[in-house]
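Taking it in order: structure first as structure tokens, then the write-up.
Here's a slice of the assembly, chains where they normally sit.
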Amino acid sequence: MAVEERSETGRVTRGREVADIRLERVTKRFDDVVAVDDVSLAIERGSFFALLGPSGCGKTTTLRMIGGFEEPTGGAIFLGDADVTGLPPYKRDVNTVFQSYALFPHLSIFENVAFGLRRRGQRGDPLKRRVEEMLELVALPGLGKRKPGQLSGGQQQRVALARALVNSPQVLLLDEPLGALDLKLRKQMQLELKRIQNDVGITFVHVTHDQEEAMTMADQIAVMNAGRIEQLGSPDELYERPRTAFVASFLGASNLLRGRAAGEGVVRLEDGTEVRVPAAALAGRTGPVAVGIRPEKIRLAAGESNMLEGVIAERSYIGVSTQYIAQTGTGSITVYAQNTDHGPSGLAAGDRVTLSWSPESTFVVDALEEERR
Amino acid sequence: MSIAAEQLPAPRRFDLSARAVAAARHHLLTLFAILALVYLLLPIAVVVAFSFNDPVGRFNFTWGSFTLDNWANPFGFPDLRGAVVLSLEIAALSSIAATILGTLIALALVRYHFRGRGATNLLIFLPMASPEIVMGSSLLTLFLNYSIPLGFATILIAHIMFNISYVVVTVRARLAGHDRHLEEAAMDLFATPWATFYRVTLPLIAPGVLAAGLLAFALSVDDFVITYLVSGSDQTFPLFVWGAARVAVPPQINVIGTMVFAAALVLMFLNIAFQWRRSPKGAA
Amino acid sequence: GGDGIEGQETTTGEAAGTTTVSQELADQLVIANWTFYIDINEKTKKRPTLEQFKRDTGVSVRYIEEVNDNEEWFGKYQAQLKAGDDIGRDIVVLSDWMVARMIKLGYLQKKDKSAIPNEENLQDALKSPGWDPNRDYSLPWQSGLTGIAYNKKTIGKVTTMDQLLTDPKLKGKVTFLTEMPDTMGLLIAAQGGDPENVTDEAFDSAISALQDAVDSGQIRRFTGNDYVEDLASGNVWAAMAWSGDVAAGIDNPNIEFTVVDTGSHIWTDNMLIPNGGDVFTASTFMNYVYDPVKAAQIAAYIYYVTPVKGAEDQIAQFDETAVGNPLIFPTEEMLSKTFIFDADAADKAEYKEKFQAVIGA
Amino acid sequence: MNFFHRHRALVPYLLLLPGLAWLALFFVVPMYYLGYTSLQAGDLFSGYTFAWAWDNYSDAFTLYRGHFIRSLEYAGVATLAAFLISYPLAYWIAFRGGRWKNFLLLLVIAPFFVTYLIRTLAWKTILADQGFVVDALRTLHLVGEDGRLLATTTAVVAGITYNFLPFMALPLYVSLEQIDKRLIEAAQDLYASRVKAFLRVTFPLSLPGVFAGTLLTFIPAAGDFINAELLGTPRQLMIGNVIQSQFKEVANYPQAAALSFVLMAGIVIAVLLYARAVGSERVTAGTAA
């Protein structure tokens, strides 16, 4: 797999010529709260980078330090090759799309978008052309005269985007820019954001607590937890090879089964079942561990080398797929079966099944106390 | 499924007596509210009415006959003009000064985190919670102790003092409604702190500042107790009224009172209309 | 100043011959006086005497009706006077006992007698009061009587203090004066005491009568000039009153003034020059109103007792009915019923405190 | 400009400095001098000097206890009356005002725009013994033939109530207006009748407004002297009248200062207790409408 070599945490030394943003051991403390804790990070030029994590984990704080709205308590921040640690926001070639959009309510849409250009001394026709170009890019031509209050949420969001993009910044920071939109609009804006990033080709740093959003949009995701980066990598890497239980459960559903390492590539579960895992995944671990399998990787039939017997406890139809919950010797296991055929298919509650999955679909994380609720 | 058909006003049943009681209660409240409004506005009606009175003799509180003379000649009473002018001067200066000082405090309170918030809030609150007579008398003792001559300056000092708190509270209410990130957005868009202030902060708070300024102006024009204590030989309009009240209130006082009232009403109306225009949905 | 009598033209006039700075007239003269205490043209709201003064001397007058009560006025300016500040008034008119206090405190300037040749017209009886034997500081403005004013339509005749204090028909319909010499003088006299030499016993006994009337709700308010309004509006039916007010200030034929048989107070208000006032201009004005014609003009309007000799002869030209009016020219019989309140007692702290406690403020 | 960025922690203090300095100089410092003056002794002629003259305070309590009590009584009754009048009014505007809300609110604060003294004088006209109100009440036999309204306790309390009513009505309106209407629906959904829904939900939720209004009405009412002076008799005089006359007529500054100080101290203590209980920002929030 091409995945392994791409991920690298801790001090990033490689690829300095393409690293657009670099955080070196950045810490931010508010009185007694450590909001960001010794984070190092490199973000490639032109990439779509997502910061993902639960509420309060320090995503916004990290972004604000990049933008210059907060000063780090420790560490340094580089944009390109320049150390910008002490620089005020208006001296950084970075623009931000705020969660609440922060459109200037007293200015027209045109003037909102023109704001940054005007501050940099642009005037007259070039300015006008540039702003209109940008309003076209975000599919809002002709609305320049309105005030922000007269636009819908989705439109406001696009104005915020245009206002930031029009300055052709080196980096665009987005703090949960879709948080306030409803599901449908959100999906639509996700596509649009992605399209725009493709078009303009600048670096996007996108903060979100929605793993689906992060996975569909980003090239690289950093999963944060309690001020630290738990894992950094591409979406599939994080999804398929989560390194911690936190990452595993934060990115979609997963079945985590307690067990103990029992030799090369084998984990013995609590009920004695042996599960084969990729040798690399277990690498060096001994003692209690947990093995994880994504619900969609499990077949409701024998056939793969890992197997468990169980009884269907619950079945629910969710359109694209049907979700089964099977009671097994090591606890309940969730399985998704895609509804490739018409009508409710196959098994019903009470049926006995054999669940099977391949060792390659299995990952291993440190054993944890149950984390429920 | 939904059958397109005419709306059949289906027979609706309701508890008649319950409705009657509800209706009565509904209107009882309305009646009470209207009476309360009458109570509030009755004296104003009297003030306005008596501004058109041609009093019999010196005293303007029994109805003589209707006249426009008082309005034709609103300052036709010795010293009234001077008092009104002084009131307006003091109000203008004190409201401007208090608005500036108070707005700065409000900005700090809303936009910054700092130690001593609690103490600051308290210091803002106390003047509003002190009886005027105490503020006036304490200022007077200060001035007496330092033999500061009473007059224009001391009135101005006092008015600025009691207006600051009201400005802070008004502007703060206005500021609190705005996104804290607006200034950051401006800075993000390459606006220097100064540009941020006058391109974003100032326009945003302008209505609040204006409202605060008007409030301060109104409070200043209306103040009697504190002014009475610290005015020395200068006479503002309320002091003039006080003096006149002990002798004979000329109808011109009603004229001025009515004018002030009308001006304030017009301003308030403009303010409401302005807010309506800004938020087309009419939610003020 | 008031209404367009601001003077901008430079002064010419009779004082031009004298050269010293202090002998030069100022552009404006500021006078603080009691209300209804000078002639006024009801139509134009202008004051004829002051207009003439301006025409004759070029000095415009800012005339402020701000004295409602001696103590109140004093309290208002005390701080400034004590500090030696200019209170912006060239002449103020206050009662005898207050003049005594002001002289004692050094708040007054001496008149420029050379500018007041008309002072010789001063009634002889008033020429040498104990507290200003040579009239260095003061010159009487008007004198007056304190008696009872009543509404004969609503209450009939009220002639005694006793009626004021106890008549149940007058409950809540009576006002007394905040001026201690007036109220206490009349009460002491009514109780048979001597208001010209007040004793503690007499004072206390009068105070307790007053207290009773307050407690019972008999007395509606203590007032300065403002009883006039209540009397005219019908809120009050009988009041302790000053003579001129009733004659000149109330357009109601039902209101009558009477001296009290047991003793009415006769008092004098004096023109004074507070520190900071322009002595020469003020003195010039004093001289002006001591002209019998001018004095008659004022008296014919305000109906107080004029202190200027010869005014009686001139008054007919202003007001026929004023001729021989006992309120302006009291008869011997009236004067026999009057007293002058004990000047020392008037300013005695202990009495004042007791009196203040009763009137409630 | 970089200075501000680097010393961002200083900025709020720079903003606060001028205004708070003004308040400190002309609100806090005068309080000190008020205390200082209240301990002076002497008389008008010889002047007053500092002498730890505690008897000013004992006088304040002995001579003027009645005035203090009366002030508290009147202010209390007026506050209650203002509450009883303005609560239904504020409720009506907040819940039934619809698009007229702003206009109705304007009517409520309209009296503010006529000079306080003129308003009170207008009441004097309205309540005059020969006025139409008293006439009407006499015809209705609600007052006796020679009864009156002016120069009674009723008039003074009514005047105070009237003059400070907007201080009560505004915070009440603000707090009522802020109530989420769905909470009332929720209460009705949970079997509360309209009355119960009001008692259990609406009223408790409007309490911050009640507190703020009470404070903002009671405090100035307790220090008022104009209503007693213009609408009352010597028997209605309040502590405010005493203070103003001690200052302005008797010129007994120490006594006046001691009285002021007692009044202020009492109120400050009450306010601090109250602010601690409710939160100072919430108390002041009630005044911004």
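First chain written, first letter: the chains are A, B, C and D, and each begins at residue 1.
Keep in mind that, in the parts below, contacts are C-beta pairs under 8 Å (C-beta built on N, C-alpha and C of every residue); 3 or more make two chains touch, one makes a residue touch a chain.
All values reported here derive from a predicted model rather than from experimental measurement.
Displayed chains are single representatives of each kind; full-complex composition is A x2, B x1, C x1, D x1.
Just so we're on the same page, only the chains that are shown with their structure count from here on.
Set side by side, the interfaces C-D and B-D show unequal numbers of C-beta pairs in contact, with more at B-D. Rounded to a whole number, the gap between the C-alpha centres of subunit B and subunit D is 16 angstrom.
Distance from the subunit B centre to the subunit C centre is 41 Å, each centre being the mean of its Cα atoms. Inter-chain spacing, taken between the CA centroids of subunit A and subunit D, is 57 Å.
Shared contact sites, meaning residues of subunit D that touch two or more other chains, fall at 5, 128, 130, 244, 247-248. Within subunit A, residues 88 each touch two or more of the remaining chains. Those residues of subunit C whose C-beta lies close enough to touch subunit B in the complex are 1-3, 35-36, 45, 62-66, 68, 76-77, 79-80, 83, 85, 87-89, 223-226, 228-229, 232-233, 249-252.
Taken in their complex, subunit D has these residues touching subunit C: 43-45, 47, 63, 128-130, 148, 150-151, 233-235, 237, 241-242, 244-245, 247-251.
Across the complex, subunit D is touched by residues 69, 71-72, 74-76, 78, 82, 104-105, 172, 214-215, 217, 219-222, 233-235, 349, 352, 356-361 of subunit C.
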